[in-house]
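Let me begin by handing over the structure; questions about it come next.
All protein chains but one are shown in place.
Letters A and B name the chains as they come in the text, with residue numbers starting at 1 for each one.
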Amino acid sequence: MTDFTAPDAVVETIESVQQELGRWTGKSIPRKEDRRLLKGQGQFVDDAWMFRQGYVHFLRSPHGHANIRSIDTTKAEAVPGVYATMTGAEMAEQCEPFFRIAPDPAARIEEYPLALKARFQGDAVAVVLAETRELARDAAELIEVDYEPLPAVVDAVRAADPRSPVLHEEIGSNLAWHGIYDYGDIDWALENADHVVRIDRLHFHRFSSTPLECQGALVNWDPGTDQIEILSNIQFPMFATQVLGPSLGVGQDQLLWRYQDSGGAFGNKIAMYPQIAALALISRKAGRPAKWTEYRSEHMLSCGMGNERTFLDIEVPVMRDGTILGFRMRAFDDAGAYLHYEPLGAVIWSQVVPGCYRFKHVNVDYTETLTNKCPTVPNRGYSRLQHLWMIERLVDTVAHELEFDPVQLRKLNYVQPEDYPYETPNGCIYDSGDLPLTLDKALALIDYPSARERQRSVASSGAGKRIGIGIGSTLDSGTNNFGQARIINPDLPFSGNGEAATVRLDLYGEIFCTLGSSPTGQGHETTAAQVVADILGASPADVRVHAGFNKEHGAYVGFSGTYASQFAVTGINAAIGAARLLRAEIATVAAAALQCEGADIQLEAGVASYRGDGERAIPLIGIANLVYANNAELPPEVADGVSLNCRYVYRPPFQVPDPVTKRGNLTLTYAVQIHACVIELDEQTGQVRILDYGAVDDCGNRINPQIVEGQVHGATGLGVGAALYEAFNYSEAGQLLNASFYDYHAVTALDVPAIKTDHLESPSPFTPNGAKGMGEGGGAPLATICSAIQDALGPGAELVSDSHNPPERVWRLLRSTGARGVEVQTR
Amino acid sequence: MMVGGRVAVEASCEEMFSRLSDPRKLEDLVPAVEWVEVLDEDSFTVSMAPSTGLGITPLKLRVNVSDRRDNEGVRLSGEADGGEFTAAFQLRLEFVPDGQASQVRWSAEARFVGLLSSIGQRVLPAIVAAQVEAVVRQAASPT
Partner (left out) sequence: MSSDAAAIHAVEVTINGERYERPALARQLLVHFLRDTLGLRGTHIGCDTGNCGACTVICDGRLTKSCMLLAAQADGCEITTVEGLAPARGDLTPLQAAFNAEHGVQCGYCTPGMLMSASFLLERNPNPSEHEIRRGLKGNICRCTGYENIVRAVQSAARAAAAATAKGNS
């Protein structure tokens, strides 16, 4: 059993921090970063420019799978204005293969910045640096690649078959990872259950959030200093830097990462390191800065896509009263052609093994395979949304097949408010919440009773329409414990998590803060300013939070970046910690200046005073002056003890999980979203129209409620898109059929319904500020809409078994008379 | 991808057949040509460099006359290679007399590999149709 009692010191901190926050924290103040963004003054990666820069174009494979017999770059190099070209072979001679997360056999895959064999359509095989982007593109077309096309495999289950084509010959199969997660006693549960519900297959489809700004980087390998300056919108720079240093043979201090604004990321911009490595090498070769801005089609082909997962042979033991005991299944995850961040997805889902439910007996036989498709990258709700969708389908199906009320069945099986902190079968600790109340609020938003009434009246009207009501949930597990990577590969040197921030007082009394995060729209400048202002008795307007990520700021740890729903915990508590350190230093200096004890110093509106006495006070500019420029005035023991440049690292209380039993506390916080919707289904066309949509979130103490609501809206919008409109489709030969916004229908304002929201605040007992990370609730709409379609189809219909339901699929479901994909065995 | 259509032309079936079944005449009908190499009476290679929104795409086209039925029809097959895509096609043309003039019925099956297939799903059928009909019309009234 996991011992999870917070140390006394942490509890003390939690109580005192929450007392200090309150004047600005928790308020919906308008965002500080908006002004520049609204005026078109944001600094995005393509806005960056360097003297003598060249533009890069990657030549990408047209084939899903092909050997490269030869590459001839002669004609491209002869074009005036082309500075350099490089092939995969040339790059492989100049760097070491990238660090690998996977254990053997997949650890034997040697990957370099460019491919030596084409393994998916869009695999980069050569690169050109030229004077203009058009010239680079035209010159790339002149590179002659002699391909030997090979048969492709595009299905994760088929890829596991030994007869399938093998992508990486060096590992002898397409296996990226395999393991069995076994908790409780599923055999006992299946033998003793009153009913067993069996589902043949569920399929979670491939899509991505396709941030509106594509990837990009401007890289200069400076021949003089040997430093590599990297301006890039990469989302997790400190992961990339750990991969690139050893690969390029440079020290971490030589890699200078920086960016200001990023046009959305959603996980998709995490794995840009192969491209950045290629830019660095061609920059060194040409002696020029190398700039690359991804084209949209290039982004769709090769940036990365969310995990596609197939669940087979699902068995669900259910008791007569509706208690669901757990489930058994086989899962096949599709990693695509390379393991850029995978196979982490093979463990990340286990942060939420039982979803919102009190399942005790779980057995998952998990396989991740390599296929001739674009590599998988994290995508909002990374690896959990697939699993949570499956669980909601399973609960919904139990309700339908055994004729339970879908609301009552959920409430019966939910983790109950009195159960918190609740330990899941694999040792994760759900921190707080009230799921039945959250569901009630969601149902109130759509006026559930009158929706049911409407459903009956439309059904009897004979108008060719049907109403369906759906419920879905998502658990947004935030602040992950990197130790879970050891469940994938026990040799990985990662555990815990954390984030750094600095808060400083500058020469004339200015308060400024730097963060280790790399925000992509989450408003970090605003929320950090709110908490720092509270600690320092200032207003958020007085706190300048330096925008973006800059490794030279010094505010970083190995985990720094923006991903996995954690800034509200890691980043904010780092800022709080740094502000408290600075306040202590200010008090020390003020006490010396005012001849009193530090404990008597009050800090308010830019002035440090003796117990609020305006006559006995010193302004922040005076404090700064004493430390920076007037230190002979200070007693030496004070002057030597302060810097007014305070760095703090927040470290969540984690232990290393056990890779053998696959148990441990994998995540610190669990925010909840429960959604409910009403749809209208057209019997003639299969078209689904959303009539009403409600989303309720509970993410503990909210720092800025308006920003939280914005995240709920955004995640809902992407989820609705994925449920009804957005899917990446590949042909059997590995050709992506929709690599533009014409064919991949990114949802518009007309496709996303008006979204009603409500909230609860169940503070996390495990975080100093009671907050939980909450950006990744995108999974709920997929489950909610599937549930509503199933409801509209009615009793006896085929199972809604796919997460993507465009009109043609719904139309077929309406007319299906064959196998239903589900059966019930009752004792 | 399958597309097809019908074009009414002023030329006779005999004229259409002679122009569309002879590689030496066909070379004049293909747009944006840089050079043509006639390999034998059934096949030729065309190098072209059409300029598109994607840039200037050098393209090597290998065309083979795979079936001839005198004055009634002809079947062409071919392959094309560009930097980031390849294509293979079969084009069948049938000539039906209509007085002095004729009707050309055509059908094409094309398979694209690479970027073009990924971003051209909606526009490729129209582009192929326009290209085929342009060649047919050019054959009907060579300038």
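Throughout what follows, a residue touches a chain if its C-beta (ideal position, glycine included) is under 8 Å from a C-beta of that chain, and two chains touch if they have at least 3 such contacts.
Because the structure is predicted, anything quoted here is derived from the model rather than measured.
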item: Touching residue (missing chain; options A:E90, A:D123 or A:D138); value: A:D138
item: Candidates A:G122, A:G710 or A:G734 - the one touching the absent chain; value: A:G710
item: Touch with the omitted chain, as defined above, among A:A92, A:A107, A:A746 or A:A797; value: A:A746
item: Candidates A:G40, A:G224, A:P636 or A:P795 - the one touching the absent chain; value: A:G40
item: Hidden partner chain, touching residue among A:V688, A:L718 or A:L736; value: A:L718
item: Missing-chain contacts mapped onto chain A; value: 28, 30-31, 33-42, 44, 46-47, 134, 138, 209-214, 261-264, 266, 293, 295-297, 520-523, 706-707, 709-710, 713-718, 720, 740-742, 746-750, 752, 754-755
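Going forward, only the chains that are shown with their structure count from here on.
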item: Inter-centroid spacing, chain B versus chain A (mean Cα positions, whole Å); value: 49
item: Chain B contact footprint on chain A (complex, rising order); value: 59-63, 121, 134, 137-138, 140-143, 297, 300-301, 731, 733, 735-740, 742-743
item: Partner chain A, residues of chain B touching it in the complex; value: 54-58, 82-86, 112-115, 117-119, 121-122
